[in-house]
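The structure under discussion is supplied below as structure tokens; questions concerning it will follow.
A single protein chain has been omitted from the complex, and every remaining protein chain is retained in its original position.
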């Protein structure tokens, strides 16, 4: 067992951190997220040039052939400055599905373009009537000649209006299939809007929209969707850890510099003890996020182990994110709830991450189902 | 709606408080609880003389004809000094069952003697294989000539070894019946022991033990048992409030007087804020305990309302008791876990109360069943 | 000890409930219930309806529109108003400057301001907090220097809620910089927001809304007659006013409404093939929250029944502290029920299939972080409890 990153990984981290920290301070982020598409296309291109958008994909698909440890490093840096680029949404989630399910041709085409930064791919999966399920019911797929057409509504779809390509889940005979829909497809309507965390989402309406089946056959893809969601959840845990870290350092800094009653706030023990508790939460979630990434990367992990690790990371991220997000604002006082100051945006993003793919209570319910299947949880596989 | 006690009630409170505070300081309580029966027979007699042991019973049964408001006052004073006399166990729970179910003759006899302090009556109900249920399965009742015999085991039975009379629940045709067993009955074995809170409990083994049916007919008494347990739960809430109040004042006093690093502990804001949170917990549980007593006393309350009020009191008592009990020890430091100092005994008793008739999680599960039956909880009946 | 309301209080409650649910326009109450931004016009309309019926400022002296209600009746009035989603009478008017002028103003000021304040003909805002003061109000730096018949005010205020709607401001200013205790040299001035030299900068909040402002004063000339009470006694008036601020801030009725809404939404949403409300963890969470809220409501009732002397009861710190926590817990519950739908936060009605409540859930949750900060932060309340009540 080893929690450390090697020098190559460290170098990647420094490069990404350098790029993102130059690109975003709270002021710049506010400006960028005010205008559509809610992120900086130039930063996206720079990430592509750095190879970041192809990190987890095989080299023959145009990617870098790296692991999820590298993805975790990037996600942490994204979270640290709240970079609004849809890294996890596009590279980890939508890209991960294409990599797992797509044909060699689809992989080369879609992942190549995604890695180059020339095509933003996102996963259109959530439906207004459903809640964190790996299946689709609101959008249905129908065979039409050689191809397929899709009808129904997906919402909210992160970056759904800006996306060049949508991977869409849809009900098929016997389960849920995955399809590729081009942004310029007929019968495709996308209503984009701003979300509370400054990013963008959309309602995606499909009305007999032509679509290409992802992968060879039209079987049920629920298992692949679950696994992709799990890996995205783990990546989000790292994004959240990065965000929590900044929320804590911002808060500590504020306590040191802000004066009340003639002394710095750091002289009030009731406040510093709460900052200490935030640190405890942060270190605990960091550990579990790193561990979950190791489980994802371990060649002998079963899908069940990956799903369970994701749920564990999700539960801890939810708890820590709420704790740190709330306390960061409270310890700041009034300035914490303003849009002009940074810290509340961290709370906002942490809240978004918590609700995108399943929150802590949802994860706890899933973990609760298996508590009697083991005497205790083994951190180290046997 | 009126939360205040009238002058007669206040006088009762002062009399009981005077008696109990003279009887018990931490030292005296430790001495009394070291020896069987774990309480002071003289104090028990004095309570009887004061009319306290007959408070809730009708005058024609030898009681005082008072309400549960008076019971609440007494229970609070009991809790305040951790008086080990089994007031709630005997008067409220066992006595309440006799008053509700017993024949006129049984009431006059059992409640008269209980009120006079000449006969300690307790309810033998818990069974080693069950958990907070109003029914009995481990002890069965069989008709035997004109009377009945009981066989099986009850445990733990509070004050079960010292009791003069046991009210015993037992499985009968069609449900759970109630029976009266004399302490000197044949086939009755009682193994008494000390419990962690300094009181006593016992295993009560019945082996063809002759018993008298409580009440006229041998029907199912589950509803009566539920109601009696609910009223005892509400009385325990007050006992707990009394105990929490002392735990908090003891802790505040300690923070004011104990010095560390050259200053009183009360100069450490992280500690005083936690004392403030204890106060919040205390005031909230006090409110709900008083309200639950009013529900018990209101002539038009339905059994369902009384049961729900008891569950609400129980849930809040459990939360507040754990919060205050733990913090009282922690804020004291090492001395808090010693048997020689008072505060840990308060935590011990609060833990006992929490587990005698059903804990907070158990109450929450019950309350959870009805959350969609009302838009919101009405504090004031319509 | 008596569970039931007296017949009079029962009748009073019915009267309030009927009035609030029938006399205040449904559209306004819908806006409040849906957590939409309530327009200035709606606030004014609602308060004038209340005032016409004698329900805007019942806690004021009778001669200025007050009613001789018991504390319990005032409690019922406020709770029923919140339950019915009626916009409450503007706090700056009804709970803050009104009572101060009634208690400390001169007759001329009373006549000039009180009727207009009760009827929201004047919309007041508060000029207390300053950028470097926060909870440490006594450190304020805005100064007023006497110049002939005027005070000349220079400085800056912040967190001025709804200042953008305000006609007048009541302001704490330093009038004696040499006073030995910094609390001593403070006075209270009132002046119109359109006085030359007053500028206002709205502060955007996390939910994208604008409800607080910075207010700048540059050589603002305020006639001497606009001093409330005595010079250099502003601190006392501020304390009097902030004591009032804590009353009624448990907001039990509003939280009840949020929980009731949450249950309705959870009954309509499907989760894992069944209504979310049937999920055991969700039910337990709601049951526990309802119990906490009941305990708070009963505590509020106990506090009102013990506060006949009109002085702020120190136990009201419990109400503010716990009330804010439970409001926040209710907003968090709504976010968790909305789940993935909560991401559709700023979609226009015609661009989304996500219901309005789910869209507003997270912005509201983020905005509600403020309730444990303003009006005396929860840290201030803990200080009061530890100090005043526990003697620590």
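For clarity, chains are labelled A, B and C in written order, and residue numbers in each chain start from 1.
Following the convention adopted for this analysis, a contact is a pair of C-beta atoms (placed from the backbone, for glycine too) under 8 Å apart; a residue touches a chain by one contact, two chains touch by 3 or more.
None of these values were measured; they are calculated from a predicted model.
All shown chains touched by the missing chain in the whole complex, by label: A, B, C. Residue B:356 is the one among B:124, B:150 or B:356 that touches the chain not shown.
Only one residue in the set A:201, A:295, A:343 or A:356 touches the chain that does not appear here, and it is A:295. Remark: the omitted chain is touched by one listed residue; of B:158, B:177, B:215 or B:242 this is B:158. By the touch rule set out above, chain A reaches the unshown chain at residues 1-5, 9, 69, 248, 252, 255-256, 266, 272-273, 275-277, 279-280, 283-288, 290-291, 293-295, 297-298, 301, 312, 315-316, 364-365, 367-369, 371-372, 375-377, 379-381. For chain C, the list of residues touching the undisplayed chain reads 280-281, 284. Residues of chain B in contact with the chain left out of this view: 126, 128-133, 153, 155-156, 158, 191-196, 201, 203, 259-262, 268, 270-271, 322, 326, 329-330, 333-334, 336-340, 344-345, 347-348, 351-352, 355-357, 359, 361-362, 364-365.
By our rule, only the chains that are shown with their structure count from here on.
Separating the CA-averaged centres of chain B and chain C is a span of 42 Å.
If you average the Cα atoms of chain A and of chain B, the two centres end up 52 Å apart. Centre-to-centre spacing of chain A and chain C amounts to 38 Å, using the average Cα coordinate of each chain. Among the residues of chain A, those touching two or more other chains are numbered 268, 270.
Along chain C, residues 379, 382 each make contact with two or more other chains.
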